[in-house]
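Every protein chain except one is present and positioned as in the full complex.
Chain lettering (A, B and C) follows the sequence in which the chains are written, and residue indices restart at 1 in each chain.
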Amino acid sequence: MSKDNIPLWSPEHLPLLPQRLVEMILANLGAPEWLVSISGFMVAASTVLAVFMTAFALLSLIERKTLARAQNRIGPNRAGWFGILQPVADGIKMLTKEDIVPARAVKLLHLLAPILIVLPAILALGVIPYGREWTPVPLELGLLFFFAVGSMTELSVFMAGWASGSKFPMLGAMRAISQMVSYELPLIITALGVVMVSGTLSLPEIVQQQGGGFWHWNVCTPWGIVAGLLFYVCTIAEANRCPFDLPEGESEIVAGHMTEYSGFKYALFFMGEYLGLFAIAGLFVTLFLGGWQAPLPGLGLVPTWLWFFGKLALVIFSYLWIRATFPRLRIDQLMRFAWLCMIPMALLTLPAAAIWHYMGRGPLSWMVVLPLVLVPWVLVAVIFNKRLAPATRTYRFADG
Amino acid sequence: MQPTSANTPAQSPPEKPGRWMLPGLGLFQGLAVTGRNMVQSFYNKERMTTVQYPEERAPISPNFRNFPFLVYDGNSIDNLRCVACSICEKECPPQCIYIVLERDENGKSLKRPKIFDIDVSVCMNCGICAEVCPFDAIYMDGEYELATDDRFEGLLFHRERLAKSADYHMKLRPEQASEVIARRKAEEEKKAAAAAAKAAKAKADAESKKAAADARPADEKGGDA
Amino acid sequence: MSVEYTDSDRLLRVSLGPQHPSTHGVFRMNVELDGETVVKLKPVFGYLHRNHEKIAEGATYLSSMPYTDRLDYICPLTNNWAYALAVEKLAGIEVPERAEYMRVILAELTRLINHTAFMGFILGDMGAWGSALMYAFREREKILDLFEHLTGARMMANFMRFGGCRNDLPAGWREQVGTLVEGYGPFLDEMEKFLVGNEILLSRSQDVGQLPAETLVNGGITGPMLRAAGVSYDIRKVDRYGIYDRFEFRIPLGEKGDVYDRIMIRFLEMRESLKILRQAIDQLPEGDYVNPKARIRGFKPPVGEAYGRIEGPKGELGFHLISDGTPNPYRYRVRPPSFINLTLLEDMCLGLDLADAVIILGSIDIVLGEVDR
Partner (left out) sequence: MSVDATDIQTSIRAALPDVEIFLRTNPGPSGQHSLLVGNGDLLGVMRFVRDELAFDFLSNVTGIDWPDPAKADAVASDGALRSPHGFLEVVYHLFSTTKRTGPLVLRARTVDRAENCTIPSVVSVFRSAEFQEREIYDLFGIVFTGHPDLRRILMWDEFADHPMRKDYVAPDDYEYEPTPHGEVLERAQTHYPQTAG
């Protein structure tokens, strides 16, 4: 379908509207081709940014409201209707707070770290296909780009911890590095399974292949459910969310790498974290939950990007729910979990995905692949119960 | 007594030993609990106990105590029940009460406080002053919206601020107040009866006392200077 | 764990506290870390010190009663009881039966408050984002409402008097306690479901911070911490103070004495407390709520000394009083359980992670008002 044929106001193309308007106006004004495309590109980028900045503001409120409800509280409800203006109040507060830099901090790095943590998140958001027609930057190597950019986060977290010149941030940075590096491995390995099955690194293409109902999604294949689960756990760890929020670990190391930050720099850390959360959860939706594909065929009237954001909201809600429930792991348990459980299991999904790819979708491949991934799970469950599972205890009672 | 021979081995919740536990089952149980709370907090009053303070207020128990107040009978704060005996001042744990007895020009006690200050920034709301007062003069108030922007003078309650009518006491703690009033009435009647009996005797004594009092003013003057 | 550290520069010296999210107040631990492993831990006290004992020596016996509320401010009524018990021993005051029952009810409610709040605090230390704490406080609130109804204050009760209690139960209070007790069992069930099977909690708390029972006894550890290690020593059973010999209840004992056992013992203790409460509500007799012979004004106990102790929710809470016949105590000494339970903190934490040290401190269940006095 060529660009000119599509109606300007169709809901499917709504997110592209600003870009197309600007392009049209510029083209009608007789601007040169390069100016039109660059302007259009910048407007497209701004659209994504605007959407996710709004989502960031909303999420900061929704997170507090959800946690509050899970804890039988009401949550912020004083600023505006249902506390809808709370993010604005928070933003103003953050902006007007004093920016404190510790005396022993490395000033330049201390300044750079919060900026560098926002940057990769924004870059990563650029390659995710949000709708059938809405991929801000449809890169051929989108997945590779995502991981390449995403691993910059570690750097900035460590930069923050190191540059603060203080002990709690240092401890937090140490934890962050070891945790993120460890969980990046299973993250990439499980994503590799998707790449093998799809045969492409392009994210829009991967989504395209999952069309036709929810049973075509990668998560509904025998290898995909395992890979998806592992990937999901890794996204939590990568996003530093509870129960893997050790780098922040507020009950142990105060606020980890963010301890010595205040004012707007602190807000930037939050923004980076939330944008990173959107990116990584978006990737999970893209790779395993069918991206913008509708769960059932015949739902073509609903704009596809709505499906994407609906799924994203569900995934993020699950993060919130988990955060409201779980205590935090200890660092050695976290590492053991990554290296002894996650990585072997992730590696196992690779042959399973390969077999699935060559045998094609069908009952026979289900019968072959399912045991391949199921047996290790059962093994883990048994070993877990025999060896690793914490002992159950009985208690005596004294009457006297 | 013997060491604990009575240790009876007993089973305890929640896990039976040897139960085959699915890894992660406990986690899902936890999620179920928070999920239930999340949903029920929208309609279950048992779970959502928050009271939106300035708009709605939790009911205050009649026993609730905050800072002390002084009771006066009738309509005038000159009728304070307090006789400035300073018992509460002595018993007050953080020593936040300050009493000066009012005397007439002759130095004779008027049995009422000239100054009665309570520093509520120091007061710890223990209620011991009300408890030890033998004259039913001081009771604990239930008023709690006392915020002020003056840390010193604003939190120093003088006699005028502390004095509240017996009606207020009746409204605040009807049970206690009616009991007090009944007791005071009985006492007064007894006193009146005793006074009537005494009056005759006192009259007889008065003459001889007057003679003695005439001799004294010189000493008192010296004491005042 | 015996590791030789020759190069002291390898160690990271961290001051946890006095302003730290999980030191339960203004407590400070000077920790030396090798990586994240604790190799040295020195507690530092005194940030909340107000010399409670000196204040009490300058005040009358009654005037100290409200100050005892402020020792362990999570459970003021047991503090009241311990002090009243010591003074009653010192002066030989009898307590009427009804007052004893009231005291038992209040003390067991206080135990419920303390242990419930403990569940929330320890989960907070483990990093669960406040859910357990909020549930705990929701239930605690209900008990505090009862306290307010009875004593006039939610926390600073100042309720016990030498020879009884300050006032009688208001009408309907007993029934309210009954409803609360009935509702508490389901809450504990839910809490257990929430916490006890949770794999993360299990792996965090099991085999953490255990010490041999003999060391604990020698170190003066009392309360749930001692019983978690399997030592059957509950002063309610040992001294049978008050009227505890009239109730049927059991003392739960752990086997290992690690953090998990300490959590579980408190759960089980709460269930036993509910049992005591049910019996006490049923048996509550009519009568005086205070010994009519006990004096409020001008109380002067005879010359002598007395040590009275009760099983507080955190351990043995004792008061050692010396009277020289004046209205003020000559010596007033508090034996604070949370302070003495900290004696073995370093021994428990050595060789473990920083995160473990935090939950071990949490499992000791300290309140700084009592530690620093």
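The definition used in the following text is that a contact is a pair of C-beta atoms (placed from the backbone, for glycine too) under 8 Å apart; a residue touches a chain by one contact, two chains touch by 3 or more.
Everything numeric in this text was worked out from a predicted model, so none of it was measured.
Asker: Have a look at C:219, C:257 or C:313 and name the one touching the chain we're not showing.
Answerer: Of the candidates C:219, C:257 or C:313, C:219 is in touch with the missing chain.
Asker: Using the touch definition from the top, which of C:196, C:310 or C:342 touches the missing chain?
Answerer: Candidates C:196, C:310 or C:342; residue touching the omitted chain: C:342.
Asker: Just one of C:91, C:195, C:310 or C:349 touches the chain that is missing; which is it?
Answerer: With C:91, C:195, C:310 or C:349 as choices, the missing chain is touched by C:91.
Asker: Considering the whole complex, not just the chains shown, which residues of chain C touch the missing one?
Answerer: Within chain C, the residues that touch the unshown chain are 45-46, 49, 51, 53-54, 89-92, 214-215, 217-222, 231, 233, 238-239, 301-307, 309, 316, 318, 320, 322-324, 330-331, 333, 335, 339-340, 342-344, 372-373.
In the analysis below, only the chains that are shown with their structure count from here on.
Asker: Averaging each chain's C-alpha atoms to get its centre, pick out the one most distant from chain B.
Answerer: A
Asker: Counting C-beta pairs in contact, which comes out ahead: B-C or A-B?
Answerer: Pair with more contacting C-beta pairs, A-B versus B-C: B-C.
Asker: Would you kindly tell me how far, in whole Å, the mean C-alpha position of chain B lies from that of chain A?
Answerer: 58
Asker: Which integer distance in Å separates the CA centroid of chain B from that of chain C?
Answerer: Those two chain centres are 27 Å apart.
Asker: Pull out every residue in chain B that's touching 2 or more other chains.
Answerer: Within chain B, the residues that touch at least two other chains are 1, 4, 7-8, 10, 12, 15, 21, 23, 27, 30, 33-34, 37, 47, 49.
Asker: Counting only residues that touch at least two other chains, what does the list for chain C look like?
Answerer: 131, 135, 138, 194, 198-202, 232, 250, 252-253, 264, 268
Asker: Note which residues of chain B are touching chain C in the complex, please.
Answerer: Chain B reaches chain C through residues 1, 3-4, 7-8, 10, 12-15, 21, 23-27, 29-30, 32-34, 37, 47, 49, 61-65, 87, 90-93, 124-128, 131-132, 134, 140.
Asker: Quick check on the complex: what are the chain C residues that touch chain B?
Answerer: On the chain C side, the touching residues are 59-60, 62-67, 69, 131, 135, 138, 141, 145, 148-153, 156, 158, 166-167, 170, 190, 192-202, 232, 238, 250, 252-253, 264, 268, 296-297.
Asker: Going by the contact rule at the top, pick out the chain B residues touching chain A in the complex.
Answerer: Result: residues 1-2, 4-12, 15-23, 27, 30-31, 33-35, 37-38, 41-42, 47-50, 52 of chain B touch chain A.
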